[in-house]
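Report on the following structure.
One protein chain omitted, others in place.
Read from first to last, the chains carry the letters A and B; within each, the first residue is number 1.
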Amino acid sequence: MTVTFPQKSLPWLLLLPQLLITAIFFLWPAEQALEQAFYQEDAFGLSREFVGLENFLDLFTDPLYYQSILTTLVFSFSVAIVGMSLALLLAVMADRVIRGKLAYQTLLIWPYAVAPALAGVLWWILFDPSMGPIALWLKSAGVDWNHYLDGNQAMILVVIASTWKQISYNFLFFLAGLQAVPRSLIEAAAIDGASPFKRFWTIVFPLLSPTTFFLLVVNLVYAFFETFGVIDATTKGGPGQSTTTLVYKVFDDGFVGLDLGGSAAQSVVLMAIVGLMTVIQFRFIERKVQYS
Amino acid sequence: MTDVILEKVGKTYPNGYHAIPSVDLTIEEGEFIVLVGPSGCGKSTLLRMVAGLESISTGELRIRSERMNEKEPAERDIAMVFQNYALYPHMSVYDNMAYGLKNRGMPKDQIAEKVSDVAAMLGLTELLQRKPRQLSGGQRQRVAMGRAMVRDPKVFLFDEPLSNLDAKLRVQMRVEIRQLQRKLGTTTLYVTHDQVEAMTLADRLVVLNKGKAEQIGTPMDLYNKPATPFVAAFIGSPSMNLIDANLTEQGIKLSEALTLPLSHQHRGGIVWEFVQSTWK
């Protein structure tokens, strides 16, 4: 854009609200986290002492932290892969049907609007060991379901609840991606004698790869940061530490454990991770823009 | 009475690019001046400098003897018709035409009167409540002109206004623009790259090449007596043939084998033109 207004002070006035809020609620807390990460504070906040890198050293020698990293990775990739596979299946089917496409879309996208915490509660009751229909059905099938005690089962529960909410998002983007595949390519493949199944794997799926990659990143970000409510409402990170993701641990150590220095050090590490992910996301988006 | 004066007007971009070295032009009141040249010759830049959309690096612009260099576009009492019309897509034809008047604080009833007068003149009366997207290319073009006309500006500026129309409509609109301009008697500065358009519309033409005015004159001047080979090549359709030749005692020598003999009288004329063009 080359056309601009000549005023010099007005733009500052326009930016002021955004900059002010950013400074007070983003930069200041971030700076405090950074500072706190180098201090040890007693539980009452009465005194604190400078400890240098000790909080970080503690963090990186703590086996629980590594376990939390592993939990986060297992959780995030499970959510991303399960959610994307199911959504792709549904999107391919929805792309095939001629009648009722919009109705199907409507009936599949609404879970996006459900708060993560509520999604957790809804699935919890289905899987409640003493009264949940699915848990009881599993029991009768010989699976002893109790996510209060079994860490793996707790993980499965939070993955299901988180995935359920995210399927709608993946579905919409996959459907849009499928509809953008040029008809002529599929027709050409059909004339070349490829079956519908083969056409999908050799033509359509490769063409969807930008969408797939984009969704992978978005899903990982979602599983990292937006599933706090699911975990907090269902397992509270337990049993043991089996569903304590990195983000949950920041909260848990800070507000429940009152280890402010440790929590701050974790915040700093997380900020670095988010920064990295944002850069990756933007790199990808730049590329997408160039291609389109 | 002189209306617009460009005195040694030049443009240098912040990156150091010297778009227009220096242009001198004096426009009489009511004159229709066309700036013509190949793309990238600086004709649009010059127009936008008059409009106030680009700053003037050197020299001075005066409209009715008042210095304009530092004035905002809205304060220069000019109106402009853009290449893509730049109609406000969310406003009706009426609102598009009335917007500038509203911003100047004209009372509502006067605006209504003014707009309906101009609309009648342009045959837009039936279309006043439509949105721009519901109009054809020619109709949009008319609305863009109407928006300029309601303001009664001292100067009309046109930036390739017909380049988005099909050939037939272009000829028709050309005639219409000329007639309207005669009727209103408003000084007009018109940019085009189409030399036919330039020749048919202009009282005087300015042929621009690489930011320099190669020649300023009436269409017939330019056609009969092009000042430079560039002008000669640019004006005229089919384009003029330029052949290297030597002028000798025998006539014009095209090659060893072919010499065109000339009468004395003709020779004088050619020598004059020749001398003139070498001097430039």
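Throughout what follows, a residue touches a chain if its C-beta (ideal position, glycine included) is under 8 Å from a C-beta of that chain, and two chains touch if they have at least 3 such contacts.
One rule holds for everything that comes next: contacts and distances are computed from a predicted model.
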The complex's invisible chain, by UniProt name, from "Multisubunit sodium/proton antiporter MrpB subunit", "sn-glycerol-3-phosphate transport system permease protein UgpE", "2Fe-2S iron-sulfur cluster binding domain-containing protein" or "Carbon-monoxide dehydrogenase large subunit": "sn-glycerol-3-phosphate transport system permease protein UgpE"
Selected residue (touches chain absent from view) among A:L108, A:A154 or A:L220: A:L108
Sites on subunit B contacted by the missing partner chain, in the whole complex: 51, 53, 72-74, 78-80, 82-91, 99-100, 103-104, 147
Contact set of subunit A toward the excluded chain (per top definition): 1-5, 7-8, 10-12, 14-15, 17-19, 21-22, 24-30, 32-33, 36, 86, 89-90, 93-94, 96-97, 100, 102, 104-119, 121-123, 125-126, 128, 130-133, 136, 164, 167-169, 172-173, 176, 186-187, 190, 196, 214, 218, 225, 228-229, 232-233, 247, 250-251, 254-255, 260, 263-264, 267, 270-271, 274-275, 278, 285
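The criterion applied here is as follows: only the chains that are shown with their structure count from here on.
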Gap in Å, rounded to a whole number, between the CA centres of subunit B and subunit A: 59
